[in-house]
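Excluded from the complex is one protein chain; the other protein chains are retained at their positions.
A, B and C are the chain letters, set down in written order, and residue numbers restart from 1 in every chain.
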Amino acid sequence: MPVNSEFPIVHLVSEPVNPLKTIYIACRTCYSADYPFNIWEKDADKQAMLDLVGKVLKSGHHSTIEHCQYTFTISGISRACTHQLVRHRHVSFSQKSQRYVVEKGQFEYITPSTVKSVGLQGDYAELMDKINEFYDKMIQKGIPAEDARFVLPNAATSSLVASLNLRELIHIANLRLCVNAQHEIRKLVGKMSALVIEKEPWLEEYLVPKCDRNNYCDEIKSCGRYQQKVL
Amino acid sequence: MPVNSEFPIVHLVSEPVNPLKTIYIACRTCYSADYPFNIWEKDADKQAMLDLVGKVLKSGHHSTIEHCQYTFTISGISRACTHQLVRHRHVSFSQKSQRYVVEKGQFEYITPSTVKSVGLQGDYAELMDKINEFYDKMIQKGIPAEDARFVLPNAATSSLVASLNLRELIHIANLRLCVNAQHEIRKLVGKMSALVIEKEPWLEEYLVPKCDRNNYCDEIKSCGRYQQKVL
Amino acid sequence: MPVNSEFPIVHLVSEPVNPLKTIYIACRTCYSADYPFNIWEKDADKQAMLDLVGKVLKSGHHSTIEHCQYTFTISGISRACTHQLVRHRHVSFSQKSQRYVVEKGQFEYITPSTVKSVGLQGDYAELMDKINEFYDKMIQKGIPAEDARFVLPNAATSSLVASLNLRELIHIANLRLCVNAQHEIRKLVGKMSALVIEKEPWLEEYLVPKCDRNNYCDEIKSCGRYQQKVL
Partner (left out) sequence: MPVNSEFPIVHLVSEPVNPLKTIYIACRTCYSADYPFNIWEKDADKQAMLDLVGKVLKSGHHSTIEHCQYTFTISGISRACTHQLVRHRHVSFSQKSQRYVVEKGQFEYITPSTVKSVGLQGDYAELMDKINEFYDKMIQKGIPAEDARFVLPNAATSSLVASLNLRELIHIANLRLCVNAQHEIRKLVGKMSALVIEKEPWLEEYLVPKCDRNNYCDEIKSCGRYQQKVL
């Protein structure tokens, strides 16, 4: 069945207890004679921590934010989108397997907004129903799920558990919040970023498209918000 | 159009000039007072190199074979298969983009053998034609390729350039040559392994299912060739 | 100054709130039609979670435990040891920099037990004092810390913040708890494992030398506890 406009469904199910403090002791450990656990125990002032961490991040030393990992549950995102999502090699994924899970009833699918704009939404839904019918027939004839899925479209949704550290989340946000990114992944990464910012508002300035951090655009096709870098 | 049984098409387009010697100096460097370039220049006897490298690999020190990288071109493999293939995070991939490349004429697709066994091959081909027709219609109506592809099935083929080092190739062979692996990836990895063995016959004993190296099976569902490990 | 026998100092400063449940939903997501967040909300029985997770781990599907990350502070470990520790490429490290931090007073150092056994402890301490004196002289003459450190020995201690996921921790424990591992890293990994087992006792059977999991030894030089694998 078609999913509604609230999709994808994203929840943050695990986050570090004290990310700012963890990053702070990582930064301090590099430049201090003191033991890191002593620094941890001393409980620095929040503003002092924000100042140091901000300075370190702005000079590009992002290894210190690898110490904070976030885990998300994601549902209602097309296999077209997950195929590109799993290319981010520093994210750990557990994804619903079409080899093992048999789709029962009508499989869930995404309808791109451009399909609606040109008035093909009805025909699109009809094709999905036809595919679904044939998938059911294949399963009934004894074809294993891993082969029956060959007829399922890129539009069919998937579910994942995804864990990534803050360095990778910022990297992905910088890339995928760009208007040139595919619409679903842009929406997904926007939701992931919002969930983290809700917990740690000071991260808002990093979880943005790359142009907002660089003050220029290095895309071949620019949206015009920033001047293009002369290549 | 349906692809024939010779698929996938795999070619080895780049390989190290002297892999055995490269691995040999890597092994020797760890345990020698001599400079590695001196070891390189000395030109050891082939059997001596094979003996040392064999001993190192059998004791599990696989980091020394990361120095050899192989590049393959791959075509005629389903998107179902490439979605799992790209999960191997130590492989570098460049894949044909369905966002940018418009499928012209009839898109190429895989037909699993089980579809033929139950006599659904005709109906399957008919469904593929219907999907193709609708894809064309979407493109004609001005829907961008990245959205039109939502109707393309997992069966649609893709092309990739893939590079990986010998450690990763052996790891993937050990996993994917198992009878439990998906049929296409098993065939693909078999072809990749054969191309490398053609160049370096001494690698044959490593490019096998894991059971042949372990002398036991650790799969939940065993094919029976080896005794299952008591878990 | 020489460090005492309680070293290295290791603390666990950040761990996942609910690791078993996180791994459980990762395992379930792969094989379930349900949304992962629904599985999360349902709150499974602890024994059911342990049973599933145990079965998945024993069949070698370790990707599901990448979702749990642990952060440790480490002090009082030699630079000899940290040079090999940082070779574990899936761990995130922030390490005290000898380029930036000037050693004040007497630098801290490790004395291997074999030095004591042969009665060279006094001479060893004397040499360390001489090195320390010359280091101070270099600093006073205006040599920057990054060059003065060239005289500091491998014995000099370092501090790190280290974060790693459960898959990597088990991998490292399997390798580094072996009697063939260097004595400091063996002690360090033993302490890290104990801190995690204290929180999650069910992990005890995985945080062991590899032989205890394989029921054989694949080291070239065996301690004799298990039969050696015929290579």
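The rule is simple: contacts are C-beta pairs under 8 Å (C-beta built on N, C-alpha and C of every residue); 3 or more make two chains touch, one makes a residue touch a chain.
Everything quoted here is computed from the prediction, not taken from an experiment.
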Identified contact with the non-displayed chain, of C:Leu12, C:Ala44 or C:Leu120: C:Leu120
Residue among C:Lys42, C:Lys55, C:Arg99 or C:Arg225 touching the omitted chain: C:Arg99
Identified contact with the non-displayed chain, of A:Lys42, A:Lys58 or A:Lys199: A:Lys58
Residue, one of C:Leu20, C:Ala44 or C:Met138, that touches the chain absent here: C:Met138
Residues of chain A in contact with the chain not shown: 55, 58-60, 218-220, 231
In chain B, positions touching the absent partner: 9, 11, 13-14, 16-18, 22, 25-27, 29-33, 35-37, 40, 63-64, 66-67, 69, 71, 73-76, 92-97, 100-104, 159-161, 163, 165
Residues in chain C touching the chain absent from view: 78-80, 82-83, 86-87, 89, 93, 98-99, 109-112, 114-115, 118, 120, 123-124, 127, 130-131, 134, 137-138, 141-144, 146-147, 149-155, 182
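Quick note on the criterion: only the chains that are shown with their structure count from here on.
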Pairwise touch network: line, ring, star, complete, or other: complete
Chain-chain pair with the highest tally of contacting C-beta pairs: A-C
Cα-centroid distance, chain A relative to chain C, in whole angstrom: 30
Residue list for chain C, restricted to those that touch at least two other chains: none
